[in-house]
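A single protein chain has been omitted from the complex, and every remaining protein chain is retained in its original position.
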Amino acid sequence: MQTKSILLLIGGALGLFVLGLLVPEWLSYLMIIAMGKGIVVLGVVLLMRAGLVSFGQGLYYCIGAYVAGTLTQFAGISDVLLILLASIAASVLVAALVGLLLCRYRGIFFAMFSMAFSMILYGLLVRSSVLGSTDGFNVLRPSLLGWVPSDDASSDLVLAVAVVMVMILGSLMWLYFRSLSGYAGEAVRENEIRVEYLGTSVFRIIYTKYLIAAALAGIGGTVTALVSGHVDPEMAYWTTSGEFVFIALMGGTSHVAAPMVGAGLFELLRTYAFAIAPYTWQMILGSTLLLIIIFLPSGLWSLVSRFSRQARG
Amino acid sequence: MRLDSLKPLSLACAVAAGTLVTSVQAAEEYKLGLVTFLSGAASGPFGIPAKNAADLVIDAINDGTLPAPISGKGIDGRQIKPIYVDEAGGATKQTAEYRNLVDREGVDSIVGYISSGDCLAIPPVAEELKTLTVLFDCGTPRVFEEGDYKYVFRSHSTASMDNIAAARYINETVDSLKSISGINQNYSWGHDSWRDFTETLKVLRSGDIEITTEQFPKLFAGQYGAEISALMVKPADVVHTSFWGGDTDALVLQAAARGLLEDNQMIFTAGETALNSLGEHLPDGVIIGARGPFGPFAPESELNTWFQSEFTKRFGTPPTYPAYHMAQAVIGLKLAYDKAGADATTEQVIDAFEYMEFEGPGGKVSMNRGKGHQAATEMVYGRLTRSNGEIGFTDVRRYAADCVNPPEGAITEEWIKAGMPGAKCD
Partner (left out) sequence: MTRHVGRAELSLCSLLRAFGAKVWDVVMTQLLAIIIDGVVYASWLFIIAAGLTLIYGVMRILNMAHGSFYAIGAYAGAGMVGWYFSTGSVPWLSFAVLIGAALIAGLFIGLLIERGLLRFMYGRNEVVMILVTYAILLILEDAIKLIWGVEPYFAYQPYSLLGRTKLAGLSFANYDFMLIVVSTLIGLALWYGLNRTRNGKLLRVVIHDREIAQALGINVSRIFTITFLIGAGLGALAGALTAPGLSVVPGIGIEVIVLAFAVVVIGGLGSVSGALVGALIVGLARAAAVHLYPEVELFVIYAVMGLVLAIRPQGLFAVASARKI
């Protein structure tokens, strides 16, 4: 069973990678962006399962992206693995501090307070002319263990990184969701006081989840920065964080694949809304969100689970 | 572990890929991607006037009705088919949309980008996709200072020109100038404008200038009561602002209502867009710029007369500088194709575009910076004056391109601090 699932995983990764090479370039680009955002949303979902909605994941998304940017542009470090490690470290470090304060809050206060932190980073970046203020700066091409890909192969490297990250993080989160600590989140959402009575620290449960979500957002930011080749403070703006919540709701919270599907469909929807209705794309986006909330309150993934249940029974 | 996680994603991608294979390009059409703001606060003052100008000029090029010496119908004998994309959504979104335009829509070239962040993010993608791209309105000088691009051109001057010229203008025309203050938007454009302006003044006056206060309200803040008070509490001989669009309007209205405009000499480096709507609130003597020799400052030419009258006739308002910028970009692109000859490859068109000199509606444009990819134009400032209720300008000063633009290869910020060596002013 174990080896079978690992083989399946590797097969899936290869399939996804090959698919990314086969589809037209614009779609492959969109796939990578969607995977980057999907990883961030995975963290949002993790918090949502514990009843917390973060309107501030943009903070770590932006940190991850800026780590990638500053390392390639200013420090001359272009190795993907180093960049990823650095952005995880940076995100977790900041989250460890911010989380101490933030994890005491619930509901709308958690949402607003997390947004405030992200906006403070936005304000700081806007004022730092070294980092290009609101214009941001460009991210250089990454390398891997000394291999510097050619111009054409560079996007393939990012694609591979994104696929591997999605697979590894997806499986880890899948395991985590089914672990005791993973279920503790749902217990907290349902009733905090009873969790405390059971002898567990609610704060520690939430704090852990917050750190994991921050690391995920940092990785997602790094992937996005590497593929888009540009970072700017907009990544920490509240609308970016709002987008992640939008995707989380669109996909659903019941499965680790839901955020990925949500992110992919969101990107497709938005790009076609842009193309079909350059003047009224916001209306299309808003209507879709409304329809999903009304008719699929558990997100698009509920369709999948409904189908598989029917198929089985 | 089951991997049903993958199925929907791959399914979605496969469906999208299957139904949306790049459409076959029709040979007789020239597909032009046009990217400007169609939503948000920059759409009214910039995006839509630019789109209007593009519509007007493209129709005229397709019909072959542009005034001489521009001739021939369409670009490369093909009718131009514009494809519009909203510039909203930030740089990551725009790089995705850029790829869509090239890969999915199969455009021949792209003219666009108002936001400086987009102008920095797009060129590397343009190089990767080998697509001719003309940046038409963004201000940052960093595009060609930080990189060399083959496929990217910018057909207008940087915002540094506005502020270098602004410093020269007030240094020459304001008597006993001792102090300045500024109110600029809190983002790159505002920071850079203020820095270029103050640094140039320091150079021109050997440091003999006092800054009383520098205000940086949030972009699109809309409420400037406290900032206006701060400018009044710490008065200066000249108040500098690089506000644009709706923020200019709000500042003009609120400053006018409180008398700041009458009691202080103000300079609006991008104030031209407010002239049509709010001219009556601007007192005589206010210094106005138009991001180049545009609008009321455009030199007389057949092309300018045509542009002014046709634009006003079709859209009900005279063209402002974003419209001029767009017209300049589209006309420049056409002329580069004309110069390259029939059936030229993109590389041949690029060769023709590099170091090209052409007459736009705002006068001469020389593509002689950034290794032949960045334009330099003259810059004009004037003081508003009224005669019989009509708004006009006095004390109009024209600064030659080589006077207010750094020479080829120089980094603007360093060039200013080094004392602007090699600036050729009349």
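So that you can tell them apart, the chains are marked A and B in the order they are listed, and the count of residues begins at 1 in each.
By definition in this document, a residue touches a chain if its C-beta (ideal position, glycine included) is under 8 Å from a C-beta of that chain, and two chains touch if they have at least 3 such contacts.
This one's a predicted model, so the numbers in the text were calculated from it and none came from an experiment.
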Identified contact with the non-displayed chain, of B:83, B:230, B:391 or B:411: B:230
Among A:212, A:249 or A:304, single out the residue that touches the unshown chain. A:249
Of B:64, B:77, B:259 or B:419, which one is in contact with the hidden chain? B:259
For chain B, which residues lie in contact with the unshown chain of the complex? 38-41, 43-45, 47-48, 186, 213-218, 220-223, 225-227, 229-230, 232-233, 245-246, 249-250, 253-254, 256-260, 277-278, 281
Across the whole complex, the chain not displayed is touched by chain A residues 53, 101, 104-105, 107-109, 111-113, 115-117, 119-120, 123-124, 126-127, 191-194, 238, 242, 245-246, 249, 279-283, 285-287, 289-290, 293-294, 297
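What we mean here is this: only the chains that are shown with their structure count from here on.
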How about chain A: which of its residues touch chain B in the complex? 5, 8-9, 11-12, 15-16, 19, 22-27, 29-31, 33, 126-127, 129, 132-138, 151, 155, 170-171, 174, 224, 228-230, 232, 234-235, 240, 255-257, 260-261, 264-265, 267-268, 270-271, 274-275, 278-279, 281-282, 304, 308
The chain B residues in contact with chain A across the complex are 1-6, 8-10, 12-14, 16-17, 20-22, 38-39, 84-86, 89-93, 95-97, 99-100, 102-105, 116-117, 120-121, 124-125, 128-129, 140, 142, 146-147, 186-189, 191, 195
